[in-house]
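Partial view: only certain chains, each at its native spot in the assembly.
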Amino acid sequence: MDKRLMIVTGSANPELAKEIVGPAGVYLTECISKTFADGERYVQISKTVRGADVFVIQPTCNPVNENLMELLIMVDALKRASAERITLVIPYFGYARQDRKAAGREPITSKLVADLIHTAGADRVVLVDLHAEQIVGFFHKDVRVDHLYANSVHLKFIKSLGLENLVVVSPDVGGVKRARAFAKKLDDAPLAIIDKRRNPLEHNKAESLAVVGDVSGKNCLIVDDIIDTGNTIIKGADLLKKNGANKIYVCCTHPVLSNNAAARIQESCIEMLITTNSIPEDPANTCHKIERLSVADLLVDAIKRIHNNESVSELFE
Amino acid sequence: MDKRLMIVTGSANPELAKEIVGPAGVYLTECISKTFADGERYVQISKTVRGADVFVIQPTCNPVNENLMELLIMVDALKRASAERITLVIPYFGYARQDRKAAGREPITSKLVADLIHTAGADRVVLVDLHAEQIVGFFHKDVRVDHLYANSVHLKFIKSLGLENLVVVSPDVGGVKRARAFAKKLDDAPLAIIDKRRNPLEHNKAESLAVVGDVSGKNCLIVDDIIDTGNTIIKGADLLKKNGANKIYVCCTHPVLSNNAAARIQESCIEMLITTNSIPEDPANTCHKIERLSVADLLVDAIKRIHNNESVSELFE
Amino acid sequence: MDKRLMIVTGSANPELAKEIVGPAGVYLTECISKTFADGERYVQISKTVRGADVFVIQPTCNPVNENLMELLIMVDALKRASAERITLVIPYFGYARQDRKAAGREPITSKLVADLIHTAGADRVVLVDLHAEQIVGFFHKDVRVDHLYANSVHLKFIKSLGLENLVVVSPDVGGVKRARAFAKKLDDAPLAIIDKRRNPLEHNKAESLAVVGDVSGKNCLIVDDIIDTGNTIIKGADLLKKNGANKIYVCCTHPVLSNNAAARIQESCIEMLITTNSIPEDPANTCHKIERLSVADLLVDAIKRIHNNESVSELFE
């Protein structure tokens, strides 16, 4: 492609952007981004982007509304500055779990965000391990989506652990398909499911957990896309232990880790949480059990291929 | 609402439309719809719809492209005829399973169809038991969606069967959540899953099935949203039998029944297929084991509430 | 143009596509297109089209709804696969005759189709001998239209026949302008018109035909854009004969030939039907009197000029 490649970062994950620019063969294009005393965000791109093929690195992680608005404002500035093409690299897509109406009079915020991104003027988005693949269909047809899979990043590491006698566990009934797909790549490991249900004997306790499938004496790998407060997997790990499981590993792409989840994971029976840097590490909320793999190489590959008009799906063949 | 209610039907399921109009308190508004010798569809609404609140009944079942195009052309005619509001009642939403890119360079036809419906000029759609709830988010914000659940129709009938010692079975890993939700309404029945996997001993046979969970000596209810060729559930039923299951019932909302599925179901070990008339019965492809429940009452309720500006979500509380 | 040229074909007229690719200097890009058992169309482009200038060959002839939907789905797949520009080459534009409301509460399906094509995401269309030139104005301003004229293809052949004493005949009052323009290119041949009118003497017979203009002892060339069932031209030819015409030739661009028109033409007094391959030949519906000229060269010229940013209107100067 004859347009020059430029990479800008928002405030959400500048470390990730720094990992990307070098291998992508460019310098980071500076962007002034500050918050005024009244809370309004101000953005100015520091040098001309006219005619350029611009990529913006910004996961919309916590504080999601700040990060999202900063991103939209950056797009507005880039568009007005006549960038030729604006691609948003959003390794963690906030609000992904609000992708359907679970009750009357709820929003579908995930779709709203996709619309806002279109309205601001983005031409493309690059997303990683979406909570639901249908979210790709939320974007207006003029916003092209490249959906990347971080599987290979995780699998390489997990295989290096040499775990034997492994069972892949879905932490809930909604994640069985994802767990199954993951198991396939691990020599077609067997599957177990943690099923949350009402306990008929203890009426005042709303729900109890049960394991569907056999985990006794096995190493377990709980697979999820997002770990938020971590409660589900911590309770699930306890249950697996009660059911005779050997070591418990957890694997997820997006470490939201709300409510100081890191500390609770540290204290849990979980051996290790294998995750990525799609969301930046919060030094005040981390622990030794968390292994953060970088998605920078994956993103660099995708950015180069998009810039050079080469197939992105080939990355996953 | 002060606008008059009118109901029109396309060619896909006129029987369903006839079941609806009476209870909805109106006559069916006639619509000339014919195919010219060259295959082009011609449509003309037979009487004035100016200012009316028009509902069009049309599942986009097989032949899906004919039915979809007829629907779009009807919307064009209604819009040009100054209908005040056009609501499409699509009890079966064709192409729903093409809701994500499973491989590179695939379409997301489900999203395309949602866009076509918007372009034609529909104001609202009424859908039933979507393959994925995210499809609601595929529609442009100016097309309001009411997503109805046929659960209650099925559950009333199933309870009337007085089945005991029941286990709810998901026919694959993608349907566990749906099966679990269904089980909840059946006294929180236990769950089993049919898992499709490569057989390590027979390399030339691509896949084999296994049951996760206990079905021995139990009555099974396989729950799915769509039954297409029926191969998955017929093989699944065989497997359940091999695993000691008692009687096998199947429940689905949308009886696509391709490739003469009815005959094969008749010959299978399945006791009964409980389904609905979201797709019309093909007299050449039916059998005694199929119990078709009508969704007409559900649709009448929804149409009346939409017309009268009353809550639709209340129907499912 | 620096983008690579790629050509894909739908299922409607693959033979035409094969005639085009070689002279256009490329191979046909493969595309999987199949119909599932339930009637849903599935499409997948077989190799990367990222950044390419893609042309899709697809007349929307009978079965028009299947062909149109396949085309729209292909556009969706191409767009999601990041084709840089998508040009639809539609040598026969189905539904062209539904271009106005002839009565209340009719659709304008031709406009609807133009809107659907825009919605799917096409950037350009190439059309041939439209039923009404105004249809160009039905397309959204972001879909650029190149309207090609097949006149030169017909004229070259007709001149080679060496017909003398020729009168050009319009088969009805709506086609006089087209016939006149054609006559101009044939040494300004005289004009006759077949006029359909009520017969005042035979009240129960709705209409009778009359010739306006002189055809006695002359060779006639009936000119039309589309021949559908062929009834109009067959009856017209009989009438011309009754009025003393010598040989009757018919010329049209689009051989729809519904209701086994070929057999009826064979048996009629028509000498020859000169037409094109804008619509593919149906082996079960053809006859010796039909001379099919290829529009492939015309389309190759247009494709090359569009790809190379050269004037298309120059082709017709």
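A few remarks follow.
The first chain written gets the first letter, and so on, giving A, B and C; residue counts start at 1 in each chain.
We adopt the following convention: a contact is a pair of C-beta atoms (placed from the backbone, for glycine too) under 8 Å apart; a residue touches a chain by one contact, two chains touch by 3 or more.
Bear in mind the structure is a predicted one, so any value in this text is a computation, not a measurement.
The complex is built from one repeated protein sequence; 3 chains are visible, and the structure file as a whole lists 6 copies.
Here, only the chains that are shown with their structure count from here on.
Chain centres here are means of the Cα atoms, and by that rule the chain farthest away from subunit C is A.
The interface carrying the most C-beta pairs in contact is the one between chains B-C. Of all residue numbers that take part in the contact between subunit A and subunit C, under half occur on both sides, making this a different-residue interface.
Subunit A and subunit B have CA centres that are 32 Å apart.
Separating the CA-averaged centres of subunit B and subunit C is a span of 39 Å. Subunit A and subunit C have Cα centroids separated by 51 Å. Residue positions 48, 76, 80, 119-120 of subunit C are each in touch with at least two other chains. Residues of subunit B touching subunit C in their complex: 36-49, 61-66, 68-69, 72-74, 76-78, 80-81, 94-95, 97-98, 101, 103-109, 111-112, 115-116, 118-120, 228-229, 256, 258-259. The part of subunit A that touches subunit C in the complex is made up of residues 1-2, 141-142, 144-145, 305-306, 309-314.
By the touch criterion given at the top, residues 99-101, 103-105, 108, 110-111, 115, 132-138, 141, 147, 173-174, 176-177, 179-180, 184, 188, 191-193, 195, 197-198, 200, 212-213, 311-314 of subunit B touch subunit A in their complex.
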